[in-house]
Structures are given as C-alpha cells and as structure tokens.
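Written out below as structure tokens is the structure these notes cover.
The other protein chains are all here in position, but one chain of the complex has been omitted.
Presenting subunit A:
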Amino acid sequence: MDRHTLHQFLRKFFLSNGCQLLEEKEGLLRFLLTPELDEELMNRPFYWRYKKRLGQEGDPMELALLTDPNETAEKAKHIHFGSPRLHKIFRLIRNSAQVARLYEKVDTASRTPLYPWLIRNLSVHFSGERKRTETHSVGLQLLNGQLATDWMENFSQVEFKQQISDQCYCLSPVIRYQSGYQRISSYMHTYLDTIDDSWVKETAETLKKEEDLLAHFFDQSAQEELEPEIQEERAALYKNELDAVHKRLIPSIQMETINAGIFYLSEETARKLLHKKEA
C-alpha cells in the first residue's frame, strides 16, 4: 500500500464511519472522531468509563494523521504500514464488514431481474518451514453455478447498494448458501492440488532432522541413571520441545474467510465484466 493509497483508504474509513474531516492536505488528515472511534482508537478507557458512569456524553478527540513520512504538523502522528494504529484500523474494518447483502445499483425504467451471487473472499495460509498467505476472491452464481475468480478486483468499479434499485427484482437462488460455500471450498481444493508443493517436502525433511536432534539430546540422558523426578521432568521437557517442533513443522494449509456476501447483479454487468476478463 503506497502512501497515496493509504491516504485515500484512511479518508474513506473515517468519513464512512461518520467522522468529520477538519483539515486535509497532501500527506495530512485531521478528523474529529465519533465517540465510538475515539473509544476504539485513542486508548483512554478510563475517560469513557467515567463519562458513562456519570451518564454524560464524552467529547471525542481530534485525530491528525500524517501519511507522508517527511511531513510534520502540530499534534499529528505518523501513520504508516505497520504502525499499531493502522493495524487497529484494519482489525476494526475487518470485524465490521464480515457479511454483506448488496444489490447492484441499476438505473432502469423496465423490470430488471438481479441474479444472486455468493462472494467469498479468503486468505489461504500455507504453514511449513516458511509461511505465506494467498488472498482469493471467488464468486459463485447461485442459479447456474458459474464460478468467477478475482471477483473483487473485477467488480471493484460496480456500485452496490444496501437497498434494491427501483424496478429491479431478485431471482431466488437455486443453490443454497451452504452448498455454495462448500462448492467454493471444493474449487479451492482443486486449485491447491495443482500448485507447487516442494515446500511440503522441504518442511518434511527439516522436521525429520529436528526430531532426530531432539531424540539425540533427550535419549542421551535417558540412559543415565537419573532420579525418577528428574527423569519425569526431562520427559515432560522432551514432550514440550517435540510438540513445539511439530506445531511449527507439520505442513498445513488453512483457509480463512475474510468476508462473504450475497450480491445481486444484473445479467448485463456480469456478462460485461466476466467477458472482459476472458478477452
């Protein structure tokens, strides 16, 4: 995320959460927070607790953020990728936007059907000797089972509303949400079977080596004539160490849903954007 993207992201985040934009210039954003965001971001739990106890409304603070590392401004804090505050904001936004039901905004005079899509965004965590995480966005049309990848990227310019547009009506899904969700999982399994798995073999080799090493160090002493108490202690330690090695080095893949939703989409938009991608 470069700093211009970050700037726009933060601007959108605070405005869409009802904060008032007090000042904006290149590399600087100054907001008056809402009480809710003040509580979440400003780290003054006692203030809010007392205010609530007194039955008073609190005065939310101003927050000035510098998105340009070279800028300075009064009472402003630098925010950058990796700063705890940005992570907090990321967490807030992720928690608040897990599920959606949205309708495409359509300007039309004639009756227009909207088709239901299940959109599932997911992180796939590969865990072995090294770790990485892929991001996927998969859409499934719930009438005919058509599947589309990179959905969020392809439909980012489409406007969706929480209310259905005039003259539009929704078609009922044929595929239930649960089985749709499951179909996307199956698709991911198929995809995962096709990708390079050399990391799995590498991890297995390292695992073997580390198990050997542990066995060596803990066997050595098992042969000694130790007091039972110490023997027990060492057995427990061995188990702990072994568990830690397994936890780290038994390869696994975990799918984590970032968020998901039912999106109602006109046939025209779907055709246009999915076709564009194929072309």
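Quick notes
Heads up, the rule we're going with is that a contact is a pair of C-beta atoms (placed from the backbone, for glycine too) under 8 Å apart; a residue touches a chain by one contact, two chains touch by 3 or more; residues count from 1.
We take it that contacts and distances are computed from a predicted model.
One subunit of the complex is not drawn; among "Helicase conserved C-terminal domain-containing protein", "Hydrogenase accessory protein HypB", "RNA polymerase" or "Tripartite tricarboxylate transporter TctB family protein", its UniProt record names it "Helicase conserved C-terminal domain-containing protein".
Note on the undisplayed chain: of the listed residues A:Ala73, A:Cys170 or A:Ile253, the one touching it is A:Ile253. In the complete assembly, the contact with the undisplayed chain comes from A:Lys161, out of A:His4, A:Lys161, A:His246 or A:Arg271. Only one of A:Leu21, A:Leu143, A:Val174 or A:Leu213 touches the absent chain when the whole complex is considered: A:Leu213. Contact with the undisplayed chain is limited, among A:Gln20, A:Thr72, A:Thr108 or A:Ser123, to A:Ser123. Within the complete assembly, residues 1, 9, 12-13, 16, 69, 80-83, 87, 89-90, 93-94, 96-102, 121-123, 126, 129-135, 137, 152, 156, 159-162, 177-178, 181, 185, 189, 192, 197, 199-201, 204, 206, 209-210, 213, 216-217, 220-221, 224, 233-234, 237, 241, 244, 248, 250-262 of subunit A touch the chain that is not shown.
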